[in-house]
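A single protein chain has been omitted; all remaining protein chains appear in their positions.
Labels A and B are assigned to the chains in the order they are written; within every chain, residues are numbered from 1.
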Amino acid sequence: MKKPFYRQFKPGRIFMGRLHYGDDLLESLVKFCEDKKIKCAALWLIGAVQNANLGYYGQKEKKYVSCASLNKKLEIAGCSGNVSRKDGKVSVHCHVVLADYTGRAYGGHLLSGTMVFAAEFCIRELKGRDLNRVEEKQTGLPLWG
Amino acid sequence: MKKPFYRQFKPGRIFMGRLHYGDDLLESLVKFCEDKKIKCAALWLIGAVQNANLGYYGQKEKKYVSCASLNKKLEIAGCSGNVSRKDGKVSVHCHVVLADYTGRAYGGHLLSGTMVFAAEFCIRELKGRDLNRVEEKQTGLPLWG
Partner (left out) sequence: MKKPFYRQFKPGRIFMGRLHYGDDLLESLVKFCEDKKIKCAALWLIGAVQNANLGYYGQKEKKYVSCASLNKKLEIAGCSGNVSRKDGKVSVHCHVVLADYTGRAYGGHLLSGTMVFAAEFCIRELKGRDLNRVEEKQTGLPLWG
């Protein structure tokens, strides 16, 4: 068991707010972080979406296989993730749990193309050295290091 | 893409604790916030419930349609949300993911009538101007603004 790769941070700004009907969920978060010059953060969100576009990463294939384009209205039962840097730009990495009108739950990696019905976020900025994503060989993912 | 509506907050008190067997999950959180005079916060919770009452918001109907009254014992696989104000009172808005004994997951908007088996919460108060919920026309929901 190798020691985790980590950084220690100081608390930064705290934002709580909401995205608007019809916005792209992921792109809105990216845009907000760009506007506010948030380089590193932890984030959470609840709400509902008009449809969803979820990614599933093929661990053998080493690429995202879009697993579920859900063309239905769903509650966001949970959404959490982080903000860091990739290629000098904001990288928002969120995973999401959704639920349909029967209560059935779906989950995955949040992709663009997921349209907001209503969404309430909390973003807690973290101050410290930049956390940068670079391709990691064993997983094929852009990971911190 | 419109700019999100948001407020910036300063960190307030941090509470970690547990609710009791047989308590109403949502009502207990509301009561705790009232007792502690928490006006704004982010919150998280894990645990288990004796049953669940989940809401699903009909995006066309513009009202909650109770989607799932689950009369079974469930793990709280995740629960997150926020505390703000509505009509001068505490408003606790939580979404929840539950799991049954097969691991099958359910999700939705936490409603009253969900009874605690055990529940561990973390509530991080946010200090700043009040965030108030008022009816928003496009969604029919009481949203911040």
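Note that in this section a residue touches a chain if its C-beta (ideal position, glycine included) is under 8 Å from a C-beta of that chain, and two chains touch if they have at least 3 such contacts.
Quick caveat, the model's predicted, so the values are computed rather than measured.
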Message: Looking at the full complex, which residue from B:59, B:80 or B:114 touches the chain that isn't shown here?
response: B:80
Query: Of the residues in chain B, which ones touch the absent chain?
result: 11, 13-21, 23-24, 27-28, 31-32, 35, 44, 46-48, 50, 73, 75-78, 80, 97-105, 107, 117-118, 120-122
- prompt: In the whole complex, what residues of chain A lie against the chain that is missing from view?
  reply: 1-11, 40, 42, 44, 54, 56-59, 65, 67-68, 70, 78-82, 93-97, 105-109, 126, 131, 136, 138-139, 141, 143-145
